[in-house]
Every structure is written in C-alpha cells, then in structure tokens.
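Note that one protein chain of the assembly has been removed; the remaining protein chains are unaltered in position.
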Amino acid sequence: MTKLWGGRFSSQTDILAAQLNASIAFDWRLAPFDVRASSIWAEELAEIGLLSSEEHQQIQRGLEQISSEIQDQSFQIKPDDEDVHTAIERRLFELIGEPAGKLHTGRSRNDQVMTDFLLWLREAGGILENALREVQQALIDRAETDLGLMIPGYTHLQRAQPILLSHWWLSHFYPLQRDRQYLAFLLKQANLCPLGSSALAGCPYPINRFRLAQKLGFDAPMPNSIDAVSSRDAAASFLFFASLVSVHLSRLAEALIVFSTTEFGFVELPDAYTTGSSIMPQKKNPDMLELTRAKAGTTIGKLTGFLSVLKNLPSAYDKDLQEDKPAVFSTFDSLSLILPVISGILRSLVVNPSKLSAGLDPTLLATEIADFLVLQGIPFRKAHRLVGELVKECANQGITLLQVSAERLAKIHERLPGQLNRLLDPHLAVERRSQFGGTSSESVKTQIVQAREMLHKLY
Amino acid sequence: MTKLWGGRFSSQTDILAAQLNASIAFDWRLAPFDVRASSIWAEELAEIGLLSSEEHQQIQRGLEQISSEIQDQSFQIKPDDEDVHTAIERRLFELIGEPAGKLHTGRSRNDQVMTDFLLWLREAGGILENALREVQQALIDRAETDLGLMIPGYTHLQRAQPILLSHWWLSHFYPLQRDRQYLAFLLKQANLCPLGSSALAGCPYPINRFRLAQKLGFDAPMPNSIDAVSSRDAAASFLFFASLVSVHLSRLAEALIVFSTTEFGFVELPDAYTTGSSIMPQKKNPDMLELTRAKAGTTIGKLTGFLSVLKNLPSAYDKDLQEDKPAVFSTFDSLSLILPVISGILRSLVVNPSKLSAGLDPTLLATEIADFLVLQGIPFRKAHRLVGELVKECANQGITLLQVSAERLAKIHERLPGQLNRLLDPHLAVERRSQFGGTSSESVKTQIVQAREMLHKLY
Amino acid sequence: MTKLWGGRFSSQTDILAAQLNASIAFDWRLAPFDVRASSIWAEELAEIGLLSSEEHQQIQRGLEQISSEIQDQSFQIKPDDEDVHTAIERRLFELIGEPAGKLHTGRSRNDQVMTDFLLWLREAGGILENALREVQQALIDRAETDLGLMIPGYTHLQRAQPILLSHWWLSHFYPLQRDRQYLAFLLKQANLCPLGSSALAGCPYPINRFRLAQKLGFDAPMPNSIDAVSSRDAAASFLFFASLVSVHLSRLAEALIVFSTTEFGFVELPDAYTTGSSIMPQKKNPDMLELTRAKAGTTIGKLTGFLSVLKNLPSAYDKDLQEDKPAVFSTFDSLSLILPVISGILRSLVVNPSKLSAGLDPTLLATEIADFLVLQGIPFRKAHRLVGELVKECANQGITLLQVSAERLAKIHERLPGQLNRLLDPHLAVERRSQFGGTSSESVKTQIVQAREMLHKLY
Partner (left out) sequence: MTKLWGGRFSSQTDILAAQLNASIAFDWRLAPFDVRASSIWAEELAEIGLLSSEEHQQIQRGLEQISSEIQDQSFQIKPDDEDVHTAIERRLFELIGEPAGKLHTGRSRNDQVMTDFLLWLREAGGILENALREVQQALIDRAETDLGLMIPGYTHLQRAQPILLSHWWLSHFYPLQRDRQYLAFLLKQANLCPLGSSALAGCPYPINRFRLAQKLGFDAPMPNSIDAVSSRDAAASFLFFASLVSVHLSRLAEALIVFSTTEFGFVELPDAYTTGSSIMPQKKNPDMLELTRAKAGTTIGKLTGFLSVLKNLPSAYDKDLQEDKPAVFSTFDSLSLILPVISGILRSLVVNPSKLSAGLDPTLLATEIADFLVLQGIPFRKAHRLVGELVKECANQGITLLQVSAERLAKIHERLPGQLNRLLDPHLAVERRSQFGGTSSESVKTQIVQAREMLHKLY
C-alpha cells in the first residue's frame, strides 16, 4: 500500500514534488495524538455498527502496538509515508491487514489533522503555562529577596527617578500574567472538536459528534464542518501568544544585557548562563539573553509568515494550511527552551548593591523639588521650569543639586530648605510614591501578595 | 508657553528633529479622551486639596470650552504643539491662565497618553464590534434566504462535494464570532487604568486610584506603575485582532472574487460595489473585494512592524512606543470602512442558481459510491480505490459516472444499482450529512438558530 | 577538550542554556566551507611563520581527513560540539594533537563564520541561478510551443482583452529575469572576504588579507573589521531575493490553480504534480502549486523575522546574529525544491485549446469598437461611454455584441459597420497590438528572441 489516494492516478508523483509535498519530516510529533484520536474514532465506528466487534478489537490492538512503537521510537517511517496519518494507517495494515482499511471510514485527513493538532496544542499549552508560571515565580521571589534595594528607574534609558528594584522585577511579572490570560483564552476558544467534519461537508454516518468530542476532552464539536477543516485560528493565535511572550522576554533580556555591562554593573550573570569568546579570554557573554532577544524577532517572523500564508485562501481546505505545523512546532520548541533558561538566569544572577546605589545621583530627585513647590501652591508647570533652570545651572557649574547654595534656593521659593539633603533623599522619594501601584515598600509588598495569588488564578 | 519641558535646555530643537518628534499629526483623535481624563484628574486633584475650589472650576470651564472647540473643529493647532496633550494644556493656559499650570500635577504624559489611548480603544472596540455583528447578521440572513440552493464545495479550489450554499455562508460566520470573542477578551484585559502612575514610579500625592479608575469606566487601576507606562499589549492585541478579522475577510473576498468570474458565475456583484475600467467599457471589477483582500496584507504588516518596534525596548518608557498610534489608528480606519462595505456586498449580491446547479456534475458524488460500498462491508480504503479507478476510466472514455454501464458497476459490487442516478443525486448526498455541523438542511437550520443566538452572546 | 572558551569559567553551562546556545543542528552544512577556509588560513599562517612547515602539513592532512569524513558522512558530531567550527577543531585535535591548537591563531569565530557563510552563499546562489534559468527556459519553450493560442487576458480576474497565451507565459519570464539580476548584484556585493578581521578589531599578525581573499575567490577583503563581523546584509539580501522569487512564483501558481479549475479548464496538471484526496476518489489537487503559493508567505516571514532580529543590535557582534542561518538555510532548501517542481509543471501541463477559445466572448472586444470610433475622430472618453451604454443594453437584453442591430450601431456612428464580426474578431484585435511589448504575434516572437538571449546575460 502506498498513497491513500492513488486509484484515480495514471502516473507516479514526481520525486521532487513528492518531497515538497511530504509533511512527515515535521508532523511526526502528532503521532501519539493521531493514535489516540483514531482509537476513539474506531470506538464510535463500532458503536454505529461500521466495525464489527472483532474488527474493532483488531484495530485497537494494532493501535496499541503502534502506540508503543512510537513511544519507544521503534516505529519505522518509510520513504512513501507522506504524512503521519499515512504512516500510521500503513503500519496498521501491516499489523492487522484488511480491517485497517475500515478505520478511515467517514473521516478525512482534513478533520483528522486538525483534531490531532488541537490535542497537541492542549498539551503544549499546558507545558508553556507551567514554564511561564515558573518565570513569574522567579520574578516574585527576586522581588521578595531584593526588597530594600533601590535602583535608578529609567525612561529613554536615561536615569529618571529612584525606584525599588523589587518594583522593577514585578513590572516584568504582569505582562507574563496577561500572556497566561491570553493562553487560557486561546486554549478554551480552540477546545472544539473538528473530527466528524470529514473532508468539508460533514460525516455521512450517524456518528455522535458530541460524545466523540467529550471522549477526546473537547467542550463540544465544531459547529460547521467547512470552518472545522479550514480554520487555522488556533495556530495563528498560538503564534501571536508566542510573539507576545517573546517580546516581553526580549524587553527583560535587553534590560539585563544593559544592566550586566561593565558600565552599569547592576547585575552579574552566572557562569552557567554565559559563554566565552573563542579569542578573548576575559569575555563573559550574555548569549542566552541575546538569543532570547533574537528569538522574539524570529517568532514575529513566524507569525507574520503564517498570517501571510492564510491570507486569500479561497476554499475550505487548501494545501497551504500545511505550513501551520513547521511554524508552530519550531516556535514551541524555542519557547519551551527559553522560558526555563530565563527562570534559571533570574534565580542565579547576582545583584551588585554598591553599583545600584552609586547610580542614585541627586539629579534623579529633581522632581522632588518640583513636587515640594507644588505643595507650596506653585503650579506644577512653573515649578518644573524653575527646577529645570536650576538643573541647567548645576550642569554648567559642574555641581550637584546638593551643592546649590541656600541663597540660590531661597530665590526659587522662601520655604525651600537651605539644604536639600532630605528632600533629595532617594529613600524618602521612593516611599512618597505609596499609592496603589507605586514604588514604595508598602505598595510593592502589596503587589507581591497579589502576584502570589495571581500565580494560581488568571485575574 | 512652548514645550512642556524647556527649562533645562539651552538651545532650540532642530526643526527637522521637531518634525520627526511631533505626534500631533496622528494623535489628535485622542483629544476628546484627553479632555475627559483631564477633567476627572482635576476632580481628584481638588479632592486632595491640590486645586482650590475656584481653580478647579476654572479648569473645568476651560476644559468644557476646549471640548466644544474640539467637537465643532474650531480648535486651532499651533506649530509648536508637539502632541495632543501639549496642545490642550497650551489652550487651557490661553483660556484660564496660571491655574492651567496645576493640571499636570502628579501625572506625566506617560500615564496620560496610555489612559487616553485606552479610553479611545474602548470606544473604537465598540464600533468594530457592531460592524462585525452586522457582517455576521448579513451572513445569517443570506444563509436563510439561500436555503435550498446547492453549490459545489471546494477543496484546493477543485470541486469536492455538493454542499448547501447556506452552509458555506455560515462557514464565514464562525470565524467572525471568534473575532468578537477575542475582541471582548482584549478589551476586558485592557480595561485597567494607567492614570496615577506618573512617569514610571507612581504618584507622590494621595490620589485615590480606585475611584479615579472607576470614574473613567475602568475595572481597576493598573497594579504596577512601570508596567502601566511601558506596556503596549493592548495596541499589539488590537493589531492582531484586526489582522485576524482581515484575514477572515480576505478569504471570503477571495472566494467571492473567484465566484464572480465569468467562468464560475455563481454570484453577480452589484454596480454599487464594483468599478469600471478607464479603457475597457465592458468591465465590472470587484475592486472593493480586492481592497479587502489587500488590506489583510497591509494589516499584517502593521502588526509585524509594531511588534518589531516593541522588541528589545529596555526601559519603562521609550519614545519608540509612540509608533503605536499611527499603526492602530490607520488599521481602525481601514477596518471600519471595510466591514460595512462587506455587509453591503453580502446583502446586495445576486446568486445565479443555474450556474450553481451546472457546477454539480456527477463526479462530485464519487464519494457517495464509496460510502455505499462501505455500508456493504467493504473497507473504505478499498472502496476508495475501486471508485478511483472507475473515475479514471470515465475520464479516459469521456463519460460521466451516470453513463457507466450496469455490467461495469456489477463488477465493483453486486449490490450496486445498475443505474447510479439516485446514489449520485446531489440533494440526497447533501441530506446524508445530517450530523451536527454537517451540510444537510436540518443541520444548517440548527446552525442558523444557534448563530442568531450567538449574535448577542459570545459563546 | 570541550568548549573553545572555558578557561575563565568556574562552573558548567546549564544544560538547557547549552541547548539554546548550540547551533550545530543547523550550521553543519557549513562544514566543507569551514574546512576550505581553514586550509587557506593555515597556508597564510605558515607564510608568516606562525606555523612551521611540519605543523602546516599536519594541519592540512588533518583537514583533508576531516573533509572526506564530511563528504562520506562518517564525521561524528559529539554532544559537546556547540557549533561546526568547534566540532571541526575538536576533530582536528583528535587527529593531529597539539598543532591543531595553532589553527585558530589570529582569527575568531566571528570572522570565521561569516567567511564560511559567504562561501556557502556563493555556491547556493549558483544553484538557484541555474534553477531560475530552468524555469525561465521552460516559460520560453511554452511560449514557443503555444504560439497561435489565444486566451482571455484578465484584470481583476475579470476577462479584459484577448491576448496570446505565449504573451502571458512571457509575462512570467521577466520578473524572474529581474530576480536573476538582483541575485547577481547581491552575490557581487557580498563577495568581499571577512577573514582576517578577527573578533572585531582586526588581526594582530601580518596576514596578507588581499592574497587570502583572492585564494578564497573573493574580490577583495572587507575594508572594516567591525563591519566585517557585524554585517548580515548578505543574509538579509538573500532572504529578500528569495521573497521576491517566491512572490513571483506565487502569482504564477495562483493563476495556474485558477486556470486548472473545472470552471476555467484552461490547463490540466499532470498526475506527477498533483495529489489525490484520502476520501474523495475523483480529486486531483494542485498541492505543489498551493505549496509554492504558501512558501511565499513563509519566506516573507523569514525575511521579516530576520530583519527584526537585526534591528537595534548595538555591538559589533551580538549572538542574535546567529539567527541568520536557520532562516537562510530553510529558505534555500524550500526554494531549491520549488523551482525545479515549477519547471516540471510548466513542461508537462496540458493546455486545453477548446476551453481557451470558449473564453473569448465578444464582450472582451468592446474596446475595439471604442478604438474604431477614435479613428473616426471621436474622443476616446466619449467613445468609451457610448460603448459602455451599448454593453449595458446587451446585458439587459441578453444578447452579445455580435447580435446588435445595424440600426442601433448606426445611431452610435455612421461609419460603424452594420455587422461587428470583423471588428470583434479576437485574432485581429490581438494583431492590432503590434507595438513593442504588445500581444501581437510579431511582438511576441521578438520577445522570445530577446528572452532567449537574456538567459545568458542579465540585461
């Protein structure tokens, strides 16, 4: 037995064309799901009398055999196996003969492959959900460990205002929470069973699609057989999910790359997560963070490419849809590697407190003076300008705000203390931001409590 | 008054740099939302005593004046207005003088612009939700009107099996339902208030962020001030939503373009939605469908571009984030034009029943013979091959399946009727697919009922 | 021996991090080029006395041994081989011991990998250049074979004007010619040698980079060592080249998919390049053309993803650059499969002349009447309107332009013949377009001659 569809054809497929057409190189990971769906399908065929009890038992035994061959990697893929479905049905023939030919009754590869894919996606989603939660957990743990450490907060990569390092760690927690929310959404939305849609028009035998769906762990059958075989929304949504996660991780990675330069020196990356140079003996390179950053680009490309594949497809099923699998599988592989690496880096990097505090120069506290003036009734806009001019003077004179004379300060406002030490104390500045979501210790502790709860729920 | 931040600077901004930097050309549509958020912000400043009652009233009166200037388009944007926020604060100064300078107390453009954007997004989302529902409604109505008409179902753009035209219309309903589900998800996820996060570290004054959020219609404040100013997940999600919708519409558009060729002739597009040629007097071109198709490409590009912008951004707020608005706004504009055009086309196109039925040649029914053989106990795989060979013979002899001799049929299986008319009746073939989700009349009517309900709920 | 850079490190690389970091899975195809560049590098080291004659001979013998192991696929990759360079140097150690440690003198993996890549690119470019020329050749041959056949020309997928089928085939020749021009450009632009740039600062030993470049077949050394190790313009250009080719092929594929529908029926695809359905015995699906179309999307995604990777990279060499290879290699593989498949399809598809001529209905000739009126001095704009109205009348009355009464025609213009047969003869209409580039037989024959010449030159 060769192709599943040879009857109508007079000549063989061209060898390069066959190579272009074959998907077995990348769809083999669907094998366990294909066996499982086939087993349930056989059950339903038996229920409606299209398989005799004996045939049914033969098929189940054959599938069990195949299942263990898949698991222990002894399954032999043959050159003529164009895809995972063909390979498994071919093997079933070898094992049980004629009855194998009854398994494909009432189904088509069109509904079969989508069913396999969704079963895989559910499992893959679970793996990534856990890996994401691990990163979130590491961020919370860091936030707790590092409580008390201040760091310059940056905008435009320029020092802006002092913040708690813990506050910064947590700012990377929430995007991942949104990613988990989206993952849950997309898995739920995709949890409808395509099987029983056949090629596109529906199944001509009285299969109970609701029971079938339930047995395979779906919430319900897909309600329109054409949509069931032609939609790749689940794949596209997965790629967008992966893009968002990678973009979030790339932002964290970029910051850590900058923070671990000699110049910033805020953190040191552990040997286990850096590499050396083949030529410069002193180098410790943040390769893992750079690859994390790079994979964001690659993943965006996978999403883009697949959306572009989908665009304009006219019919229920077009072969173009086959491009879903290389894109989704390679993205899954890369993400399921990156996430634990990031967890590992977060857990093992070393913070350098002296470098952090060296970064808190008085200029970062300029806003505090403006805020003080506001409390004296000066409009913020005017206060901002007055302080801006003061900062410029300091820069010109090469002094810090702490060195401004009492006279100069008095000219700005009579109530300004003659010495700004207390006003420009970064610790007090941090604690002043005590509203919900702010950077004060209290606010951050509240976030930590909330974040721990969110690990086990979505909102 | 010129820039909001001039104090610290010694020289003017370069004129081309200022042009590159300015966002007023594309962020002006945030103006009404900016006024609304400012008005509520002033209320909260008054609550905590940072505005006197009189100042508060002046500000509110000024904002009302500005609001009506925005509405009647008499607001004058000046060359120095770098963005919508600056323009409005500048105008407030002109109207009420000094107290205007107090409005920016405790907030920053970083939290302000995200608040404005999310308020806009909520409104834009509502508009698109309605427009999507209109397209869905049009599809259901078509499905109801066209009940009884059969059409060849296609896979690979090759005739596959007969289906009900109504079944096909509905296959375009469900993707849009998923789009509405996703839109609802993203709007809910984004419904947290950034205001009160200030530049990145949180607000130093005792603003009640929960009340603030509530007044602006948000579910709660965003829980981390850094995340609040740096996240553009809502914009990215919107662009993905728009990409999915456009891809779905591009597939419908492509099919209708093909169906309205002279060769297929299944539908005729109304004059109101086609254009002519400047040189060929006979042409009626499906420009609107082609543009619908093309916009899918452009929208994918907007999504890609913006994800690529976001990638690698290290700090809380980087100016790069400003690229969210041209991408999102142009995508909204194009989608809010395309959706009603598609509704219009669906409602006014004319189906050509004679062309439809001409397409239902007996070859489409080949699977029926195989299915018949299965019911006689022949394995499907074998039945498929037998029929495949028969089809090939017919093609070689230039006859249809209806012209095969009784002898030849008997050779395949003794129970095969000598005349295949009834077995190859497309109507019966359609009605055989009566399982949930199949193409039979009953199944389609069930879908129509379900679909009508889904118009007013998400699942 | 394990990593090339272990000296400075206290602890082992994390196992997942190592997996993320390793590129051997995808860079192994550089092996023969790495050996070749190493061999030349060793020669130059010997020239300047950094290798003794004996060491040099040992290294060359070792490299020859490795070369044959690569060729006969007996080379054993070990788990610790992080990339192709490491693997080969590790093997060299096994074969010749200590002297192997001298090969990496004065070079870095940064300049090494780019040299290998460009050597590979030159070869890959040659393969694709030939494959492209084969497709062009097939198009010209078709144009010659099909001379005399007319086909409706389409705009907006609506019948527009009759053209020669050969003219249409040739319209797909010229885009590929531009692709070959661009390929030649990018290969020439990239033909500068990075070797001798070391990590980023240049080589501290008196290597003659011009001789080195020449021996490796480059035009010259790259003129700036930082640019040499950080540029990936060649990879990006290759991906754009591949995107353009794929887009061009996707347009041809799409047209052939449409032309091979039952409804159009202009061409029949050979069995060798179609596949069947697992469920519908009558199906012949244009899978290869659909995959050609789909790969355009995937390739666009590879380009996008890689450009997005490159964006924002700050230093000479960042690890992100490693993403060039999976993108470029997978794109090359897919293109080098698609091109010969398309050639095969072009050479073996069967044109159906009766379907072609059935498509040439008189309405396509409406412009001819307008053109006739122009020659009588009527402004084209007015002629267009008069004929437009005539076409509308015909459509309303259900007649063709050939059936319009002489009276009606006389009302348009006195000189219009009472019978339009000759004016509406598609053959004459085609021959009227005899200017350079037009669809007349003469013009098409001129194109064929020109195209044959262009096969062996670029412009």
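Letters A, B and C mark the chains as written, and numbering starts fresh at 1 in each.
Convention: a contact is a pair of C-beta atoms (placed from the backbone, for glycine too) under 8 Å apart; a residue touches a chain by one contact, two chains touch by 3 or more.
Being a predicted model, the structure only gives us computed values, none of them experimental.
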| item | value |
| --- | --- |
| Full-complex contact with the absent chain, from B:319, B:411 or B:427 | B:319 |
| Sole contact to the chain not displayed, among C:71, C:155 or C:405 | C:155 |
| Touch criterion as defined above, residue of B:36, B:56, B:90 or B:109 at the omitted chain | B:109 |
| Of C:104, C:133 or C:284, the one touching the omitted chain in the full complex | C:104 |
| Touch criterion as defined above, residue of B:285, B:363 or B:434 at the omitted chain | B:285 |
| Hidden partner chain, residues of chain C it touches | 4-10, 50, 89, 98-106, 110, 153-157, 160-163, 167-168, 170-171, 173-175, 178, 181-182, 185, 189, 196-207, 209-210, 221-231, 233, 236-237, 240, 243-244, 246-247, 250-251, 253-255, 258, 293, 296-297, 300, 303-304, 307-308, 310-319, 367-368, 371, 374, 379-382, 384-389, 391-392, 429-430, 432-440, 443, 447, 450 |
| Contact footprint on chain B, counting only the chain that is left out | 3-14, 16-17, 19-21, 85, 104, 107-110, 198-199, 270-288, 290-291, 293-311, 318-323, 326-327, 337-338, 340-341, 344 |
| Positions on chain A contacted by the hidden chain, ascending | 155-161, 257-258, 261-264, 276-287, 290, 304, 307-308, 311-312, 359, 361, 363-364, 366-367, 369-370, 384-385, 387-388, 390-391 |
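Keep in mind that, in the parts below, only the chains that are shown with their structure count from here on.
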| item | value |
| --- | --- |
| Centre-to-centre distance between chain B and chain A (centres being mean Cα positions), rounded to whole Å | 23 |
| Between chain C and chain B, distance of the C-alpha-averaged centres to the nearest whole Å | 33 |
| Set of chain C residues in contact with two or more other chains | 276-287, 290, 304, 307-308, 311 |
